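A single protein chain has been omitted from the complex, and every remaining protein chain is retained in its original position.
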Amino acid sequence: MISFGPTEEQSVAREAMREFATRAMRPIARECDETASVPEKFLQSVWELGLTATQIPEAYGGAGEARSPVTNALVLEELAYGDVSLALAALTPSLFANVILDLGSEEQKQAYLPLFGGERFHAASLAMIEPSPAFDVLSTRTAAEPKGEGFVLSGRKSFVPLGDRASHFLVVARGGAGFGFDALDAFIVPRDAQGLTIAEPEKNLGLRALTTVGLVLDRVELPAAARLGGERGIDARRLVNASRAALAIALTGLARAVSEYCIPYAKDRVAFGEAIAKKQAIAFGLADMRIETDAMRHLAWKAASQLEHGLDATKSAQLARDYAAEECMKIADNGVQVLGGHGYIREHPVEMWYRNARTLGVLEGTVTL
Amino acid sequence: MISFGPTEEQSVAREAMREFATRAMRPIARECDETASVPEKFLQSVWELGLTATQIPEAYGGAGEARSPVTNALVLEELAYGDVSLALAALTPSLFANVILDLGSEEQKQAYLPLFGGERFHAASLAMIEPSPAFDVLSTRTAAEPKGEGFVLSGRKSFVPLGDRASHFLVVARGGAGFGFDALDAFIVPRDAQGLTIAEPEKNLGLRALTTVGLVLDRVELPAAARLGGERGIDARRLVNASRAALAIALTGLARAVSEYCIPYAKDRVAFGEAIAKKQAIAFGLADMRIETDAMRHLAWKAASQLEHGLDATKSAQLARDYAAEECMKIADNGVQVLGGHGYIREHPVEMWYRNARTLGVLEGTVTL
Amino acid sequence: MIDFELTPKDRELLEAIRREALVARGYARHYDENEHEFPPDELPEAKDFPSVFSLFAGRGKEDTGMGVMSMLLTAGQTWGDYSVRMRRGKGGLGNAALRAAGTLAQQEKWKDLTLAMAITEPGCGSDPSAVQMTAVLDGEEWVLNGEKIFVTTGCRADGVVVWATIDKAAGRAGIKSFLVEKGTPGFIVAHKEKKLGIRADDTAAYVFKDCRIPRANLLGGEETIPKAGSGGFRGVMKTFNMTRPAVAAIGLGIAEAALDFTRDQLREVGIEIEYGGGMGSQSAVVRRFQRLEALYEAAMLTVLHAAYLSDHAKPNNTEASIAKAKGGSAVREITQGCIEILGPLGVSRDHLLEKWFRDVRITDIYEGTGQIQRLIIARDILGYSSAQLR
Partner (left out) sequence: MIDFELTPKDRELLEAIRREALVARGYARHYDENEHEFPPDELPEAKDFPSVFSLFAGRGKEDTGMGVMSMLLTAGQTWGDYSVRMRRGKGGLGNAALRAAGTLAQQEKWKDLTLAMAITEPGCGSDPSAVQMTAVLDGEEWVLNGEKIFVTTGCRADGVVVWATIDKAAGRAGIKSFLVEKGTPGFIVAHKEKKLGIRADDTAAYVFKDCRIPRANLLGGEETIPKAGSGGFRGVMKTFNMTRPAVAAIGLGIAEAALDFTRDQLREVGIEIEYGGGMGSQSAVVRRFQRLEALYEAAMLTVLHAAYLSDHAKPNNTEASIAKAKGGSAVREITQGCIEILGPLGVSRDHLLEKWFRDVRITDIYEGTGQIQRLIIARDILGYSSAQLR
C-alpha cells in the first residue's frame, strides 16, 4: 500500500533526532570543519542514543528492535540536517554492523555484532572506494586471490571513514573473475592484519570533520571465515544499494539545511529597498529548493522501503542517489548565490555546505541504512 | 587574429538576408507549416539571390566569388531567423553543390556544378541519416561493396531534404571496413539509378515545410566515378563538420527568432497589474535567451572560421552543434512558457518554433556551409 | 508505515485501466490528425471489457488510498492516450471543483454531468484575481456577463464551473464559482483553439451575455463576502488541491509512455538500460535515460504525496503546487530527452513519441503555470501573502 506516513515510533525518533541535531550538532559543526576533527564527546553522546545497537538482535548484544532501513533513513536525514560530516562519523559503526547484520554469516554475526553492544563508542568501518580517476564500484581493482582455505587481498582503498580508529574493516574486493557485481566480495580485515597499512588521515574538500584514511593492502592473508557471508559470499548489490539509499537521504538532509537557512536570510536581507526574498529570482529559487528537497526525500524513501521489504533496490537506489547528488549540488550552489558575498565567507555555513554537497555527492560506501 | 567583425560585403549580405527573411519568409511560414509544403515561387525567389551559384567558380558556371563558410553562416542565421524549414529547403542545392566543391574530384566538379548555374531552382540532395534508433553517423549501416571497377550500395536512408525532386543524391555509406570516419565514403547517385526507391514524403514533428523522404538502396550499382573525391575518396569529417557548423548557426537563428518574439510580447502582456516583462522570472529568462543566443553564435562562427581556414573543425563543430541543440531547445521551450496558453495555440509561431527546435536539434547532414 | 508497494487489488485496477488505455492508443494518431473530432465514449475493442469501476468494490483499508489511486489511474489512462480523458462520465476539471466546493445537494444534483472549468479570460492569464466576468443577483437568478478562454473540454462538457466576481471591489474575496449548464440562454460557445498538442481535447472560448442561472447554482451557496480578505478566494483555490496533482499525473502518464517507447527502441539496437553501475561505466545514452527515469519517478512521487495528504485530510496546498510544478517541468525534459536520445527517428510521425512531446507541453501551462505554482510555494514557505509576493 502506497503510504508516506511514518509510524508513531518513527515520528518520535525523527523528532528526537531533529532536536539533537539542532542542540548538539549545529553549534560545533563549524569548528569541527575548521579543525578537521570530531570530538570524542560528541561521538559518545550519539553512541548513547543507541543508533547502532538498537537494531541488533538481543542474541548479539543489541536492543533487538526490528531492522528498519526506513527508520534509519528518517534518522539520517535529521543528523545530516544537523551536520553531514558529524552524521557520517557517528554512523560509521553502523556502516560495519548493518552490513554484517544483512549479509554476514551466523558465525560472523556472533563474532562481530557484540562489539557494538558496549557502553563506549566502537568504530569499525567499510572500505569500498579506490583512489583512481572516475572510480566506479564496478571497476574495483582490489583483488582477493584464493590461497589454500583462505584468501590473499591486494590493492588500495581511500575514503575509509574513521579508519584511524576502526577495529575492523569490511574491504570490498574482486573475488571471482568477470565484470559486474557478481565478481565482488567483501572481507573482514582486522586493523592489525599483516600487510595492511593505514595511511595518515586524508585532507578533503568537504566532510572535513569526518576523518577518512587510505588503506594499502599488500598481500594481506585472510582465513576463509573472513569472507563476508561465508561460503556463499554476498550479493554486492545489496551492499551498494543500501549505501546509495543512505547517501540519497543524507543529501536530502543537507539540502534541507541549506534551504531552511536561506529562507530567513532572504527575508531579512534588504537590497534595492526590499527584502531579496520578494524578488522572483530569489523566491522562485527558494521554491525550487523545496520542490527538489521533497523529490529527493521521496526517491530515497522508496529505495529504503524496497530495502526494508528485501526487494531488489538496484534501480531505485541508483536513481535516488544520482538524482540527489545532482539536485543537492544545485541547491547548495544556489544557497551560496542567495547569500552573495556572505555566502563566500566562513562566517556563514553555506560555503561549508557547498563543499560538503560536492564531496558527499561523489562518495559511495561511506554510510548505509 | 581574433576578430568578431564581419567584412563590409558580409555585413551587406547579412542585411539583405535579414530584410528578405522578414519580407519573404515570415509571412508564409505558418501556412507552409500547416500545409507541409514549400511554394515553388519561394524557392525560385531565393534561387535568384544566387546563394548556391555565387561561390561556384566561373569555370563551373558559377559567379566565382570566394568560397566562404563564414559568409554562408551569416546568411544562414538570417534565413533560419525568418523560417528554418524554408531556409533548409532553399539551401538544399548547396547541400549537394558545396560538398562537391569541397570534396569532389575535378571530373565531378565539371560534371555536376554546372547544374546550379541555371536560371531555375535545381534540387540535388544529401542522404546521411538512417532510420535506426539513436542513429549516429559513425554507426552508418548503408554499405558500399566494391564490384569490378565500381560499387554496389545497399541500405536505407531517411530525412533526405527535397528528395522528392532532387536530380542527384550524395549518399553517405560505409566503404572500407572498420569503424569511425575513415570507413565512411560518399557516392553520387542519380535519381533514376537502378535499385533506388524514393519513398513518399515523410511526416515529421517539425520542419514541416521542408519535404524530406526516405531512400531504399537495393544493390544499386555505381561506376567508380560515382565515389566522391574519386580514387582517394573523402575525409568524411569535413562533410560532417560543415553540416554541424551549419546546424549550429541555423539553431542560432531560430533561437533569435524566439527571443525577439518574446520581448515585445512580454512588454505588452499584463498580469497582476503590470507587464510580465517586469517580473524577474520572465525578465531573467529573456536575458538568458540573449546570453545563450550570443554564445551559440560565437561557437558556430568559430567552427565556420576553422572550416574557412581549412583547419580541422571536428572539435569546434561538434561542441557548437551539441551546445546549440541543447540551448535552442531550452530557449524555444521557455518561449512557449513566456506566452503561456498563447504559446500552445497555433495563432502564434512559438509552438512551431518549439517543434522546429527539437527536430533540427537531432538532425545531421540536412544543411551545410 | 512508509511504503511504495502496490497491493494485488491495486495492481488489478491499474492493469484494467492500462488494458483499456492500450486500446485507445491505437486511435491516438487518428485523433491527433483529426483535430477536434471527439473520440467515442467506448472504443469497439473495449466494449466487452469488464467495467473498471466494478473493481473498486471490495477494496479495503490495506489497499492504497483512493486519492493516491486516482492519480495512478489517471496516469494509467493517459499512458494509453490523452484522448481517454475526453470521454464522458470520466469527469472533467469542473467535476473536481463541484466535489470540492459544492454542497452535498449540488454534488448529488449534477453528479452525472461532465463539467468543464472556466477560469482564464482574454485579459488575465494565470491571474484569477483579475477575473472580469461578473455575476449579479437579480431576484432568484444570477446574471452572468463576461468571456472565458482556454476552457478544456469546453465543447464536449454538459456544463461548466465558471469563476465570476460578485463584487470587483472586493478583489479575490468577491470571486465565486457558478455552475452553468449547456443550453442556458446567453451561454455561447465561441470557437475552438488549434493547438500544439492534445488535439482530441477541445479547448473552447465562451461568451456569457446576460446569462441567467438559478440562484442555487452558486457553488457552496455562500453569497456573502468573507471578512478575512482572501478567505473566499482560498475557498476557490481549495478546488485545486487535487486538480493540480491530477494535471501533473495526466502529463506523467504520457511521459511514462515516452520512456517505455524509448527503452524498447534502444533494445532494438542492442542498448539495454542496466542499473548498478556508476557514471564511469555507463554509456551516454544509458546515463541520460536514467536521469529521465529519475525525473519521472521524482515527479510522480510528488503527485502521490500531495494526494496522500488529501486522503488523510491534511493540508496540501504547498504539496499540490509542488506536484504541479515538478510534473510540469519533468514531462518537458523527459519528452525532449527521449527524442534527443532516439535522434531523427524520434521526430518521425511514424511513431507517437513526437505526439507525446507535443501533448505534455500543456502540463506546465494550464491550471496554473509553473511560475504561478512557484509563487504559491514561495509564499507558503516564506510566510508571505499574495500581496507581499507577486
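For this structure, a couple of remarks:
As written, the chains take the letters A, B and C, and residue 1 is the first residue of each chain.
Everything that follows uses one rule, which is that a contact is a pair of C-beta atoms (placed from the backbone, for glycine too) under 8 Å apart; a residue touches a chain by one contact, two chains touch by 3 or more.
This is a predicted model, so every value here is computed, not measured.
Touch with the chain that is not drawn comes from one residue among A:133, A:148 or A:178, which is A:133. Here the missing chain is touched by one residue of B:109, B:208 or B:237, and it is B:237. The omitted chain makes contact with chain C at the following residues, 278-280, 282-288, 340-341, 343. Seen from chain A, the chain kept out of the figure touches residues 129, 131-136, 158-159, 202-206, 269-273, 276, 279, 281-282, 325, 329, 333, 336-337, 340-341, 343-347, 351, 354-355, 358-359, 361-363.
In the full complex, the hidden chain is touched by chain B at residues 1-7, 10, 70, 134-139, 180-181, 237, 240, 263, 266-267, 277-278, 280, 283-284, 286-288, 290-291, 294-296, 298-299, 301-302, 304-306, 309, 311, 314-316, 318-320, 322-323, 326, 364.
Throughout what follows, only the chains that are shown with their structure count from here on.
Per-chain Cα centroids separate chain A from chain B by 50 Å.
The geometric centre of chain A is 39 Å away from that of chain C, both derived from CA atoms. Annotation for chain C: residues 371, 374 touch two or more other chains. Among the residues of chain B, those in touch with two or more other chains are 279, 281.
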